[in-house]
Each structure stands twice: as structure tokens, then as C-alpha cells.
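Every protein chain except one is present and positioned as in the full complex.
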Amino acid sequence: MIWQQLLNGLTLGSTYALIALGYTMVYGIIQLINFAHGEIYMIGAFVGLFLVVNTGLNIGVALLGAMAFCMVLGMLVELIAYRPLRGRASRLSGIISAIGVSIFLSTLMVLIAQTNTRRYPDIINIQTFQVGDLQVSSLQIIILVVATLLMVGLQLLVQKTRVGKAMRACSQDLDAAYLMGINVNRIISFTFAIGSALAAAGGVMVGIYYNAVWPYMGTMAGLKAFAAAILGGIGSIPGAMIGGITLGVLEILGVAYLSSSYKDAIAFGILILVLIIRPQGIMGQKITKKV
Amino acid sequence: MAILQLEEITMEFGGLRALDVVDIEVKEQQIFGIIGPNGAGKTTLFNIITGIYLPTGGKVIFKDRLLNKMHAWDVARQGIGRTFQNIRLFNKLSVLDNVRVGSHGVSRSGFFGSILGLPGSRREEKTIMEKAEQLLDLVGLGDKKLEYAENLAYGEQRRLEIARAMALNPSLLLLDEPAAGMNSTEKMGLMDLIWRIRNEMQLTIILVEHDMNLVMNICEQIAVLDYGRKIADGPPEVVKNDERVIQSYLGAEA
Partner (left out) sequence: MDALISQYIDPYYLRILMLIGINIILALGLNLITGVTGQLSMGHAGFMSIGAYTSAIFSMQMGSPFFLSLLAGAMVAAFFGFLIGIPTLRLEGDYLAMVTIGFAEIIRVFFLNFEPGGKAVGLSGIPQNTTFVLVWTLVIIVIILNAKLLNSRIGRAFYAIRENEIAAEASGINSTRLKVLAFTAGSFLAGLGGGLYAHYMYFIRPQDFAFMKSIELLNMVVLGGMGSIPGTVLGSVILTLLPEMLRVVAEYRLMFYGALLVILMIFRPNGLLGDVRVYDLKKKLQGKKVGLWQSSN
């Protein structure tokens, strides 16, 4: 029983992790809580659905399509709503602008798709395997594999490539990176693109897994992923992964063993406890601020 | 009489040893200089005295009290005022309000006294105001009272920081590179100001400064730091002629 819960938690947690990565990468570079990120995830789920239903594309291709679409969307949002504020406004103005975008996108989606919940057609032949007491669905395997591949890919991108190096330089010190000749605007744009693509992948997979896509699905998922990013230590990529998975697992365990009516409170309760004990998050480092 | 004693102060950041067993003693009403090349640990020493950093080892004793584990606000209330190398003003407050905030540590009015305008807190407001105006006149900012602090010129901002620190009625004043960014006229004015503060208000002053002219002119005792170690300590004439100081610091400038 506990193993089953752990597996379910891991599946949920890996989708939180995919969304949390976008929060953490953007935060790491421009210290903005991108509240529109949850909406990007929601739109990713819708685009995937649209592609599968209306063009009959294979789900894998639809996933890539949703990622590509959200890449562009994420870059657009940054260009229109955040870039004009950069350097001349307080961080709070950025947050309010992000909230504006979030309200805009979710109502836009309500207008396009109405508020009712939609479902992915039975595109994948979901099989369930029995491993001992454990029931493993092929969908869970796919989600875990895709999420792992994406995270490994991200890690390689950040650690091994030139762009990745530039991203790390920007997150260390934006001004210094600029002085070193890095095209900071391009790197920020790129970061939004990557983060949004990961969120879209999360959206499509959650849409299939829970068999539900609706315009407000981004709000709670976004908040929880943000909680996951902070739990792991915001700005840290491994932190976002660990935070997401921890949160997913604990949430499922909490529902299973405590109470399902408090489901949405569990994630936040854990977060608050962790922060009180360890203010910098699980993976965040404690630094003495330079004065 | 020593007002401040630093005993075997050590400070480590990760693997970096920014201060390495430093001993310093400052006498009452002295103008004490701390010099040394960039990264020597001067600002770090100020941050330790004022309770912003917790030293890895050693003791900070001020008027026979151990300050080590005190919070920064508590240290300030003991009577230690300071300025910052990278200016830290309350940018979106007026010049006058910056100085009035400076009196926080030596005033009492609480929440209810404030919102109800009780007589005690009104009286206190009046003294705070008079004090602030006096101090602004002293540092020559009397006619800029209502400007936003961020709109002042660089040299004015440095003087405003001094006025704000003085509002605390400190018995020890720490100045971190007060002359940085000033032209020579402004520097002359600053020297005069430091002298006057010390003489008229019987303060002890510790000064970190790169301008050797100013330091040698004004300080009665100087300690030299280099890579976190104290390599010399004495009156200006002695320090000026010290072999190691010339090698590691003065020599480089000449």
C-alpha cells in the first residue's frame, strides 16, 4: 500500500517538478515570481488537447507541439509584460504585471474553451501491470520517463552548453554578465522559453493522467509548483526537482493517511513548516549577505 | 581608557579567512584610523563590531560589555553609530526623515502613543525634530531637508549618513570611507566636520579611509590591515615609516 502511494506521489511530484523548474529558472535570473507560469502550463494542456482532437496527431507529436507553442508564448509574455519594467520598477510591479498576465490568459481561455472540463480522448492504450502488490500503469511509466528525460536534458543544457553557461552567469550576477558581453535579454528570453516548454509538457501529461483539462487548472498547480520551488530552495534547479517530488509524495501520503478534505492545505502546511525550520529551503545555501 | 577592545577577532566566509586573529584597542575620544588595501577586511571588521556579522572567533568588548552575540539594533542602542561604504540611505524618505529615523534607538514612543498622539510622544517628536534640524545644519544640509535622499549629490549623501548616525547620540562613530567620491574641497570640509564632531561632542571615531592625506592628518592612532592580518598599529609617524606597511600598501601607492 505504501509503495503504491509512493509511486503515485512520485508521478504527481514529477509534474510539479516540471512546473517548478520554470519558476526557479526565471527567479534565479531576474528575481521575478512569474505568476503567469501556471497559465502557461494550462495553455500547454489545451494546445496538446487541441492537436490530438482536431488534427489527430500522435500524442508524442502533440506534446512537442504544445511545448513549441508555449515556448513562443512564454517569450512573448516576457517581451510584452516584463521586459519594459526591467531595471526601472520595483520587484512588486513585476509581480503585479505577472498577475495581470495570469488573469488575462485564464479568462482568454475561458472565452475560447468555456469553463467546463475537457478530456483527452483515449489515445493511449493504458495498460496496468501488477508488480507484486504494486499497480503500475503504462501512463505512469511514460510520465516518469518523459519527466526524467526532460530534467536530464535541462541539466545537460545548463551544465554543458554555451547557452547554459551564459544562463548560469546571468543568475550569478546580471550586471556582470552584461559587462562580459553576454546578450542578457536573449538569455532571459531563452530561459522563459525553456521554462514554458517544460510547463507545457507537465500540462499535457497531467491532462492525460487526471483526464481533465480546464481553464483554471493553472492556478492551484502554479501555486503548488511555486511552493515546490521554494521548498527546494528557489533559484536552484536540483532544488526544484527535489522540492516538486517531495511535495507530490507528501501530498499523496497525506491524502491517503490523514484526510482528503485537507488535500490542498497539506502542501502549504509542509512548506511553512520547512521554511520555519530551514529558511533557505532544502537545497538553498545559507549565505552571509554582503554588507 | 579603552572604549572598544577587539580581541583575537577571526572571520571566515566559507573557506576565505577575511580576518585573522586581529587585536585592536581604541581609546576614548580618539580618532582611530584603519587602513589597508582592497579586500583587507576593514569593512568586515565594522560589520563585526556593529553586530551584522557574527565573528568566527574572538571578542568585541565595548565599554566593558561583550557585544558578540548582540543583534545589530541592540549594538546601535549601546551607542555605536556607523556609516556604510556603499551608501545605505532610505532613498524614498526625505533628508529630514532619514535623520529622524536615526533617533529611533534613543527614543521611546510606542504604537499607541503614536496613533493616539499622547503628550509624551508629542514632546518626544519635538525633540527628535529639533535634534534632526541641528544635525542637518551641522553637516550643511539644512536647506535640503525636504528632498528625497536619493536626489542628493554623492558627497551630500555621505554627509547625510553621518548626520543620521549622529542622531543616535553615539559615543562611538564608525565611518567607512567617508571621503570616497568627494573632491578636495569637500574633503577639507569633511576633515573639519570630523574634528568638530569629536571635539564638540566628545565622541570616539574610527575611520576607514583610502585617502592617506586625510588619514595621516586627522588620525591619532592607525591600524594597518593586510589580507586579514594586522601588520602595524601606532601613531601616524610610526605607521608611515613601518617597513611592512610601506611594502604592502603605501609603497604600492607611491
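Letters are used for the chains, namely A and B, taken in the order the chains are written, and counting of residues starts over at 1 for each.
We take it that a contact is a pair of C-beta atoms (placed from the backbone, for glycine too) under 8 Å apart; a residue touches a chain by one contact, two chains touch by 3 or more.
Just so it is clear, the model here is predicted, and its values are computed rather than measured.
Across the entire complex, contacts from the unshown chain go to A, B.
The residue from A:I2, A:I103 or A:I141 that touches the chain not shown here is A:I103.
Considering the full assembly, B:A76 is the residue among B:A76, B:L141 or B:L190 that touches the omitted chain. Set against the missing chain, the residues B:R88, B:R123, B:R196 or B:R244 yield one that touches it, B:R88. As for the chain not pictured, it touches chain B at residues 50, 52, 71-74, 76-77, 81-82, 84, 88-94, 97, 100-107, 109-111, 113-117, 121, 124-125, 128, 146, 164-165, 167-168. Although one chain is hidden here, its contacts on chain A can still be listed: residues 27, 31, 33, 80-81, 84-85, 88-97, 99-105, 107-108, 110-111, 219, 223, 226-227, 230, 234, 261-265, 267-269, 271-272, 275-276, 279, 281, 291.
One rule holds in what follows: only the chains that are shown with their structure count from here on.
A separation of 47 Å divides the Cα centre of chain A from that of chain B.
Chain B contributes residues 13, 43, 47, 52-53, 84 to its touches with chain A in the complex. Every residue of chain A that touches chain B in the complex is listed here, in rising order: 288, 291.
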